[in-house]
Structure formats: C-alpha cells, structure tokens
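Below: one structure, written as structure tokens.
Every protein chain of the complex appears in place save one, which is left out.
== subunit A ==
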Amino acid sequence: MGQAQASAQTKITQPEAILNVDHLTKKFGDLLVLNDISFDVKKGEFLCIVGPTGCGKTTFLNSLTRLYKADDGKILFEGEEIDPQKHDLAYIFQEYSTMEWLNVEENIRFGLKVKGYPKELQNERVEKVIKMVGLDAYRKYYPRQLSASMLQRVVIARGFAVEPKLLLMDEPYGQLDLQLKYKLEDELLNLWQETGTTVIFITHNIEEAVYLSDRILVLTNKPTKVKKEMINNLPRPRKISSDDFINLRNEVTELIKWW
C-alpha cells in the first residue's frame, strides 16, 4: 500500500511554475540515487526539502543545477532547459566555497563581476549585503584570516548579491552558531519577501524547514523519491513555540523517521 501511495505522489504540479523537474534520475555506477523525481516549484515560492541523512539531498541539488549530469529527466526553468549562464541562479553550498585569493569584498563581488554588471551597481549590491551579513569591518580580510561562520557569511552574501531568481541552498546554516543562524534565517526571509525570489532550501533541521517554508518536500531513503509534500501555510512571522508550529514539526519528523 505504502508503495502505491508513494508513486501516486511522484508528480506534484503547481500553477505558474518557474521550475519544472521532470523524471529526474541519477545513478552513480550501479547505485541508483535519484529515482524518477518530478515536481514543480511556483514562482516566488520558498520550498524546503528534508529527508533522512544520506538520502541524496546534495546529489539532488547538484543534478538539478547540472553540476552533475543527470541520467534521465528534464529540468526546465521558465520553460527552458536550466542554464546558470543564462538564468540568474545562486547556489550556496554546505562547505564554504570562498575564493582564497580574493578578499571578503572581492569574493562577494564575484558573481556581479562575471555577469558584467556596471561598477556602480556592483558597489551598491556589495555594500548592501556586506552590511547585512555583518562583515563590513572585515572587507579587506582574506578567507584564511576568517572563522568558519564568517566564511559561510561571505558565501551567503555572494549568493544574495546577485539577487538570484532561484536561490539554491544546501544546509547553509548547518555549521553556524544558533544566534547567527536565527539572524540569517530572518535575513533570508526578508530578502525573499523583498525580491520575490524563489528559494529551494535543503536542510536536515525540521524546525528550520517549518520556520522558513511555504511547502516541504519529504524525501525517502536511497533510491530517493518524493515521499510526501506538505503545504505549510502557518502565518508569518512564525513562532516556533506555537501549537500549530509544533504539530507540523512533529508531523514532518514522523515522516523522516527511518527506524
């Protein structure tokens, strides 16, 4: 019965979708990692993806952005094959991907520079995000001189600076201290509401998913499928201590238990 239910869930269609993922399949050798995943993301939606540890969440995002070549399936962004050179995307990895040879300011400017934006616009965006992540005083520092949480803030700022149409985040706050995590979660929500960007946010932290998302996709263990889609329309700003919040959190937690 459970099997039948899961396959009934494989196609989740949304009106006015900005992103269509259609039968995405990825194998590493014989190991089937992503098993025919299909879903749509609405323009301006905040989608969280949760799943058990090692269920292939990162592979999923890497295939989605074509960092990995998918074995099967189509990914359409605004109706076209997704292409980072054409579409404004930003991908914030779990590991800190700062460029060691660039200082904080130059790192944040990177995306704006490769896109060839005019200098004034670059400056304006850099100033805005560098203050947002609290690295104003460290603009001339090199990554080597910064702590882990500061490095991740540089990467986040670099992603935010391009004001992407689609922002992909892979457990971006996993290694930050709690206070900063809360601050950056709220900053992310502000940015999202301000710019109307679409966000796909991968996390293993269910509270985080419930706090941030419009919708949660729960993934199964490998080979990964979409197990369940949960609509999250709790009113914002959300209170993590409210009853509704706790109920939804428990419901999602129940779904990803693999024991």
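As a working rule, a contact is a pair of C-beta atoms (placed from the backbone, for glycine too) under 8 Å apart; a residue touches a chain by one contact, two chains touch by 3 or more; residues count from 1.
Just so it is clear, contacts and distances are computed from a predicted model.
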Per UniProt record, name of the chain withheld from view ["ABC transporter permease", "Phosphoribosylformylglycinamidine synthase subunit PurS", "MucB/RseB C-terminal domain-containing protein" or "Spore protein SP21"]: "ABC transporter permease"
Option touching the unshown chain, where A:Tyr91, A:Tyr173 or A:Tyr211 are the choices: A:Tyr91
Option from A:Leu67, A:Leu121 or A:Ile240 whose C-beta touches the chain left out: A:Leu67
Where the unshown chain meets subunit A, residue by residue: 62, 65, 67, 84-85, 88-91, 93, 95, 97, 99-103, 110-111, 114-115, 142-145, 155, 158-159, 162, 168
